[in-house]
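A single protein chain has been omitted; all remaining protein chains appear in their positions.
Residue numbering begins at 1 within each chain, and the chains themselves are lettered A, B and C in the order written.
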Amino acid sequence: MAKIKVTIWNEFYHEKVNDRVKSIYPEGMHACLKEGLACDDFEIRLADLDMPEHGLTEEVLNDTDVLLWWGHCRHDAVSDEVANRVVAHVRNGMGFIPLHSAHYSKPFTRLMGSTCSLYWREVNEHARVWCVNPAHPIAQGLPQQFVIDHEECYGEPFGIPQPDDIVFITWFAGGDVFRGGCTFTRDRGKIFYFHPGHETFPNYKNEYVLKVISNAIRWAAPAPAMPDRGNDYRNPLEPVND
Amino acid sequence: MAKIKVTIWNEFYHEKVNDRVKSIYPEGMHACLKEGLACDDFEIRLADLDMPEHGLTEEVLNDTDVLLWWGHCRHDAVSDEVANRVVAHVRNGMGFIPLHSAHYSKPFTRLMGSTCSLYWREVNEHARVWCVNPAHPIAQGLPQQFVIDHEECYGEPFGIPQPDDIVFITWFAGGDVFRGGCTFTRDRGKIFYFHPGHETFPNYKNEYVLKVISNAIRWAAPAPAMPDRGNDYRNPLEPVND
Amino acid sequence: MAKIKVTIWNEFYHEKVNDRVKSIYPEGMHACLKEGLACDDFEIRLADLDMPEHGLTEEVLNDTDVLLWWGHCRHDAVSDEVANRVVAHVRNGMGFIPLHSAHYSKPFTRLMGSTCSLYWREVNEHARVWCVNPAHPIAQGLPQQFVIDHEECYGEPFGIPQPDDIVFITWFAGGDVFRGGCTFTRDRGKIFYFHPGHETFPNYKNEYVLKVISNAIRWAAPAPAMPDRGNDYRNPLEPVND
Partner (left out) sequence: MAKIKVTIWNEFYHEKVNDRVKSIYPEGMHACLKEGLACDDFEIRLADLDMPEHGLTEEVLNDTDVLLWWGHCRHDAVSDEVANRVVAHVRNGMGFIPLHSAHYSKPFTRLMGSTCSLYWREVNEHARVWCVNPAHPIAQGLPQQFVIDHEECYGEPFGIPQPDDIVFITWFAGGDVFRGGCTFTRDRGKIFYFHPGHETFPNYKNEYVLKVISNAIRWAAPAPAMPDRGNDYRNPLEPVND
């Protein structure tokens, strides 16, 4: 069976300039995710902001089935050209999994068309991720709820279009709820937004978080494209006697 | 302008047999709701389980634009005939607003087609009702969140079909979230399920709860029926040369 | 890999009493479907109305991953007990694929909660099945549209709840459109309604119709159930200091 080709993109900034983050993710969050997601059916590569073309050349994206994206304080440093390239690949079938503060990334906001705004606070509170859609492929093998020991709180209203499916809703100790695990489709591309992953907590080592992301990768992997009608589309299929 | 004709149905049992409930709702929850919802554009009548045909004759339902329903421990005492009559009227355009434990009522479960099961506990915890759809008519005039001082906890997974819109998600102090304010359409009938209203708390005197229900009544009120094609439907609209 | 256990249920009436139908489906539509769907990963059994318990005992349903259902003029002959048994199994995860006039079958209408009514005519017209959701698993390997040479026309408005996904919309020569390929979820059960299959046309020998149904079977096959919280659900997960 062909492996699913996964590219994990990270702006890879906090890990270099913040000692606490560096101690948690010495090689970067993307490297930690690569290790945690490793399995027989994934072939994982890494890319980051500082690479030429942010590591997301046409060649890399043509060879990517599912792209994970982590960005936070350097969204604006992503070039419009690369952001639009990612958007085009998603519409053409590439799976896309924006994580945590990637809700404000250029590719995600351009794919959503809405503000993607939310409320937030950093008080080290714990969170409970509840499954509200047990039949969904992304929920397979998960419990009805799991705990994240510390996470940045994200709160409603979350400025997203109505999701295709809400798979998880998160409870925060400080009093908020958040539609933190949602799917969307844009043309042939499947998208899953998932909120955990603040840089100051080791949540990409949480087994449940990793399980959700693994499931999402398999769910978002593209099927072959449907054949196009080609140049015939301007001819009616039926006699038009008008 | 024609008034919206509202019928509030209550199984009206706890208020008669439980002193605590009686002290909160001496005339019944339906009477309390009638008082709290009173306004110029509503014409409200009451009905309960012990009335002939549970107070829901064809005549009453023909004269009802929107039906509110509160039931808990006597769902089975509702006759199948009346339950199916309610279902038929909803499909024919009557608005329907099942409240609290009416998630397990005969009309609601028959309209949903799913188990409508949920998790629950009674520990007198407080709840926060969050709006996740500020553009929805049922959210108009409400704040981003409001508090219910004490409520029975309802928890996920909630066995409902995917709602047309989720308007509110509730946070419970004890650690649960709940899609507690959801809309559905069944044929021409609009349905809004709303979770607050455990019989041992005075939550039908909460101004926000009343505001939500008032909005829902206006949203669910039926428009005139679309004319049917009548007996012509068996004739093709176009020449069929097959 | 474990095979998907498929049960094809047919009321199996027209094939016995109508010569034209008998000539097309001498062994019944279910037998024709079994032959057309045969492949390495399906294990297919047949059941029909006249078998004891309509062939759908608890034992059979416990051993069924996905149930196909064809019924037309004998919906009422299906016992409530068996219909409710099917409904319960669907809610518990069994996939369900009602075909053609099964829109009015007891299991489908009880799972939908709406009238499931539609307009129809029999004038032997041809139909074009258009894919409106190329990213959906049920659309994989299909062209953008395919022709059905002759089919009973089903028309809108179709009295179904809003589907989770509309995969196919059908064009009829006589001037109608129909949301003829739609998915729904009820608790853990996945449902796909598909309209082709009038008994007087050999449409269950159409390669595209068979491809759609094959895809739907794989899509609807259940995943393992999520573990329940058991008896602990009445205890709050968090301290409640109310």
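Following the convention adopted for this analysis, a residue touches a chain if its C-beta (ideal position, glycine included) is under 8 Å from a C-beta of that chain, and two chains touch if they have at least 3 such contacts.
Given the structure is predicted, the values throughout are model-derived calculations rather than measurements.
**Student:** Using the document's definition of touch, tell me which of A:G155, A:G180, A:P196 or A:P222 contacts the absent chain.
**Tutor:** Residue touching the chain left out of view: A:G155.
**Student:** Just name the one of B:E81, B:D228 or B:D242 that touches the chain not displayed here.
**Tutor:** Answer from the full complex: B:D228 touches the omitted chain.
**Student:** Touching the left-out chain: which of C:M29, C:V78, C:C131 or C:I191?
**Tutor:** Result: among the candidates, C:C131 touches the missing chain.
**Student:** Mind listing the subunit C residues that contact the chain we can't see here?
**Tutor:** 128, 130-134, 144-145, 155-158, 162, 165-166, 169-172, 175-177, 179
**Student:** Can you name the residues of subunit B that touch the chain not displayed here?
**Tutor:** Residues of subunit B in contact with the hidden chain: 93, 128, 131, 133-135, 137, 139-145, 164-165, 173, 185, 187-190, 223-229, 237-238.
**Student:** List the residues of subunit A that touch the chain left out of this view.
**Tutor:** Looking at subunit A, the ones touching the missing chain are residues 87, 91, 110-115, 117, 119-126, 149-150, 153, 155, 157, 159, 161-162, 164, 173-176, 184-187, 226, 229, 233-238, 240-242.
Just so we're on the same page, only the chains that are shown with their structure count from here on.
**Student:** Report the inter-chain centroid distance for subunit A and subunit B in whole angstrom, where each centroid is the mean of the CA atoms.
**Tutor:** 36
**Student:** State, to the nearest whole Å, the distance from the C-alpha centre of subunit A to the C-alpha centre of subunit C.
**Tutor:** About 33 Å, centre to centre.
**Student:** Which subunit C residues reach two or more other chains?
**Tutor:** In subunit C, the residues touching two or more other chains are 164, 173, 185, 187, 226, 229, 237-238.
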